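The block underneath contains the structure these notes are about, expressed in structure tokens.
Note that this complex is displayed minus one protein chain, with the remaining chains in position.
Showing subunit A:
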């Protein structure tokens, strides 16, 4: 079972005593602000967690995998996430620190 906004809201309710409405608002605000900044072409850097960066991709030839028909994949802008050193170390079992 995946973690969703509902679990994050419950966690804030339990650890901080924010009421459910406030907690839901704060959780949504966080993801909305990250999304809006990226939509405006601005990168988002969350120290200790990771950076959301934008990449401009050139057009390239592609192929419909079902029909085999060749098409050009248009130039596009995509979001990539780069986990911080701290997060990478943490998921590989090292102790968290306060850095």
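Keep this in mind: a contact is a pair of C-beta atoms (placed from the backbone, for glycine too) under 8 Å apart; a residue touches a chain by one contact, two chains touch by 3 or more; residues count from 1.
Keep in mind that, in the parts below, contacts and distances are computed from a predicted model.
Trainee: Can you match the unshown chain of the complex to its UniProt protein name from these: "NADH-quinone oxidoreductase subunit N", "Recombination protein RecR", "Integration host factor subunit beta" or "Penicillin-binding protein 2"?
Mentor: UniProt lists the chain that is not shown as "Integration host factor subunit beta".
Trainee: In the complete complex, the non-displayed chain touches which residues of subunit A?
Mentor: 1-5, 8, 11-12, 15-16, 18, 22-23, 25-27, 29-31, 33-35, 37-39, 41-50, 52, 54, 74-81, 83, 87-88, 90-93, 96
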